[in-house]
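Of the protein chains in this complex, all but one are displayed in their positions.
All chains are identified by letter, namely A and B, in their written order; residue positions are counted from 1 within each chain.
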Amino acid sequence: MRKELIVATSLTVTIIVLAYVITLGSGLGPLFNGIRPLAEVYLRTTLNPSQPSFTAMSPEGVTAIVWDYRGLDTLFETAVFYLAIIGAIAIYRGVSEKVRLNGAGVGLSMIVKVVTKVLIPINIAIATSIALHGHLTPGGGFQAGAAMAVIPMILIIAFSRYLLLDLKISKEVALAFRSIGLAGIALTAFVPILIGLLSGVNAYIMQNQLKADASFSLPAYLGDALVSGSLILYNISEYLAVTFGFSMIFLLLSIEEDIVKEQMRGDGVEH
Amino acid sequence: MELNIDLNAFLANISLLSLIAIIGISLYGILARPNIIKKIIALTIFTDAANLLAILVGFRAPPSQPPVLLTIKPSPEELQSFSQVAVDPLPQALVLTAVVIGMAVNLLIIFIALQVYRLYGTLDVRRIRRLKG
Partner (left out) sequence: MDLTYLLLAVVMVFALIATYLAIVERNLVRAVVYSAVQSIAFTLALYLFRAPDIALVYLPITVGIYPAAILFLIKKTEEVEQP
């Protein structure tokens, strides 16, 4: 341990001395003194009612880029997310999480369980508010899904994985909710084209607000509330997809190794 | 002691060099450490450092603010001043998805490592190499 501390300290000192030497010369030039012209376009049009064919109608620049300006990128990133989780499930093919070991599933002490019970509703409320305000304040579907995916993990560690089975949250249920989320994303992407075909106006896939040659736009205001057209729908769908994608992984990862080996060996004999 | 240098640039250079050193150390971890779990840990640190470097490209010297408008009915003057102080939102949007997708891919790698342990009985790459079949 002492050797590691000495090396870490000398590393830090080396970096500070190197930084001093670099700064004594002209340095690395002026740092962070401006942004690219493209970024200024995004910042000027993210919520700009006077330019209706460029704006995304959302005060949150990052969410506007994620789901409007560069929406197709995010769509295919979601496809990568889908495939990675499908790959993990494929490794666990033929393994059922419903088999129980005798004597297992006690969980941690009473204090931990009570504290967990108090914290879970707070966590759910925070995650849902992050998802629903994703187009107004920092946040969105990915952030909310990540915050929500912590809950099954805490439940598994504090109560054991059998609690999730007792609550009827199995691999199939998680897969179903995740498919609902992905279907929501796909539907929101295709809604402009469908409405455009039915009403005979020009519309593009993943269109949010009207463009120069497509006068179709999703409603930016619902009553008095700013909902930013498709952004809130994408955020809620992505929230579901990310939450239950990670939940499924944790359901599989928490299966005891004895059960997995037993079932995988059984598989090998059959074929 | 009198420091006759630009203190802001000095501190910024310390952070930049630290980030580069973190990338170097994690690359050493990926390439030279024998255990697969250690390789996964180093790989996550490397991804995080690369993401932080991408965010740093869009950074703007203080006083600056996040790319979030504080009003939902902005006037042209407010938009003008907003575009003069906000940082670049594009790298942030790209990194945002990269973090979540990277985590999903990491979980896939963890599952594959688990399967490797089931088949070979070890996670040491030197011993896996020696085992045939």
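Note that in this section contacts are C-beta pairs under 8 Å (C-beta built on N, C-alpha and C of every residue); 3 or more make two chains touch, one makes a residue touch a chain.
Computed from a predicted structure; not experimentally measured.
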Missing-chain contact, candidates A:S58, A:T78 or A:Q143, resolves to A:Q143
On chain A, where is the contact patch with the chain that was removed from view?
4, 7-8, 11-12, 15-16, 60, 62-63, 130, 138-140, 142-143, 146-147, 149-150, 153, 157, 246, 249-250, 253-254, 257
Absent-chain interface as seen on chain B, which is shown
7-8, 11-12, 14-15, 18-19, 21-22, 25-26, 28-29, 33-35, 37-38, 40-42, 44-45, 48, 51-52, 55-56, 59-60, 62, 64-68, 86-87, 92, 95-96, 99-100, 103, 106-107, 110, 113-114, 117, 122-124
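The working rule: only the chains that are shown with their structure count from here on.
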In the complex of these two chains, what residues of chain B are touching chain A?
5-6, 9-10, 12-14, 16-18, 21, 58-61, 66-72, 74, 76, 79-80, 82-83, 86-90, 92-94, 96-101, 103-105, 107-108, 110-112, 114-115, 118
Within the complex, chain B is touched by chain A residues 11, 15-16, 18-20, 22-24, 27-28, 31-36, 38-40, 42-44, 46-48, 50, 59-62, 64-66, 70, 73-74, 77, 80-81, 84-85, 87-88, 91-92, 136-138, 140, 142-143, 145-146, 226, 242, 245-246, 249, 252-253, 260-261, 264
